[in-house]
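Mind having a look at this structure? Questions to follow.
Note that one protein chain is taken out, while the other chains of the complex remain in position.
The block that comes next holds chain A.
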Amino acid sequence: MAGADGDDSLYPIAVLIDELRNEDVQLRLNSIKKLSTIALALGVERTRTELLPFLTDTIYDEDEVLLALAEQLGNFTMLVGGPEYVHCLLPPLESLATVEETVVRDKAVESLRKISQEHSPVDLEVHFEPLVKRLASGDWFTSRTSACGLFSVCYPRVSSTVKAEIRQHFRTLCSDDTPMVRRAAASKLGEFAKVLELDYVKSDIISLFTALASDEQDSVRLLAVEACVSIATLLPQEDLETLVMPTLRQAAEDKSWRVRYMVADKFSELQKAVGPEITKNDLVPAFQNLLKDCEAEVRAAAANKVKEFCENLPEDNREQIIMTHILPCVKELVSDTNQHVKSALASVIMGLSTILGKDNTIEHLLPLFLAQLKDECPEVRLNIISNLDCVNEVIGIRQLSQSLLPAIVELAEDAKWRVRLAIIEYMPLLAGQLGVEFFDEKLNTLCMAWLIDHVYAIREAATCNLMKLVEKFGAEWAQNTIVPKVLGMANDPNYLHRMTTLFCINALSEACGQEITTKQMLPVVLKMSNDQVANVRFNVAKSLQKIGPVLDSNALQTEVKPVLEKLASDTDMDVKYFAQEAISVLALA
């Protein structure tokens, strides 16, 4: 293969390089992903002088190619000659940091942050910091937004003069003309505050924070809420009241629902950041207001936080606060007009029982659970059922079973198959909590009924459910309660139901063990190999392959092998195929 003067080890690399400019995006993408291979072959010198200049100018490409390139360059330091030359990677990443696609810009910034750590302090000031300044004063907002994410990585490692410049640049970006840049600055405010000296946090950051939190655009204001968490964590407790709380109070009552939503969404973090005293005096009333907000989205976000908020309350008077301030609001939310609010509440409300203890749960929470179990919206009921374990620990599930059963039955028969699917998935959990007796008495029929549902996804989930039940209740229980019913379906006139028998056997054989499988299931499967529907027959072949490992070798040789051989000469192509496959997998040939 080697030519007269050619070097065939170069060939694969040559292909990769050529494909950097192939018309097919997939090939270009492939080449970019193997950029390190190309760089290795070229050596550090040519990578720096030829490959990187070429890549710097390829920002015309598709987003996915650029994204891959931005990512690759973050790991390229050794390939350009180590930390000494890492600054060579800045030009291509700088141009990637100005493209219009946010994902690409973000990835370029991520890579820049990564390689900033590999710069020596001198290089950082000579190469990296000027790049940050260029981006920060760029004509287009794309470059200025990218700059926002780079201040915090170079600030700790530069001289105090440069630090002052960086602070100034950040200040400028916080009052940029375009909301995009102000948003980027607001979202990096917390991160930047963390690397700043405490005095500057108090003097610089607080004023920027206050300004962004009262920006004319609510899309900027809502990002200041996030910064609020980081800033509050940095400040000593005694400064919080004067420096942070006025802004936080204002945000919790903002005219724009999106800002209030953000406060609700970040409530647990805020609560931890400001500490127990302020929580008691300020956040409790604020949380009450959010739970009663006029906008459903805000109420839903707050409802989601009910449990976490209560958990994190200072323990000394937690119960009192919940009972007098929070619970009345929660009671109202149970009958909210908006189903998203109710369902958000239903997903956390059960958690309150562990916090409030047995007596309060029975007296105050149980009526709410029962009301939600009867809610018109299936999602609300499902959310209650899916969290039953919390209540089980405190008061035992029996308290609920009277209402639980009708709720489960109703969901099990819901007209929407996705609702039925959701309740099936909770069955093993319910079975475990309710115990085998209750299950046999009330729920077993439901589980069997799902096996003949007219939607395949339900039948499939029902089979899987049976397997989990057997794992829970044991093989003996299976033999007495479900195996007979499953095997009975083998004679059903509907071939779909006959196939369900096979699917159940596939799922159950392992959990039931060798004895049940060989004595009870295998004869039925073998008998079904004479079914007139080809789909059933090839599923017999598939089932035999599946249960084969559970059977002993005697049964395999004397019973399974002849049947599979017969199926292997079936008139139907698929039956033949699966029979042959089973023979070879089970090594019966």
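The definition used in the following text is that contacts are C-beta pairs under 8 Å (C-beta built on N, C-alpha and C of every residue); 3 or more make two chains touch, one makes a residue touch a chain; residues count from 1.
Throughout what follows, contacts and distances are computed from a predicted model.
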Task: Identify the UniProt protein name of the omitted chain, choosing among "Ragulator complex protein LAMTOR1", "Dihydropyrimidinase-related protein 2", "T-complex protein 1 subunit delta" or "Serine/threonine-protein phosphatase 2A 55 kDa regulatory subunit B".
output: "Serine/threonine-protein phosphatase 2A 55 kDa regulatory subunit B"
Message: Can you tell me which of A:F209, A:W257, A:F369 or A:F473 touches the chain that was removed from the display?
response: A:W257
Option from A:E64, A:E125, A:E165 or A:E295 whose C-beta touches the chain left out: A:E295
Query: Which residue, A:T142, A:T481 or A:S529, contacts the hidden chain when the whole complex is considered?
result: A:T142
- prompt: What is the set of chain A residues that contact the non-displayed chain in the whole complex?
  reply: 1-8, 10-11, 13-15, 17-18, 20-21, 41-42, 46, 50-51, 53-54, 57-58, 60, 98-102, 140-143, 178-180, 183, 216-219, 254-258, 294-297
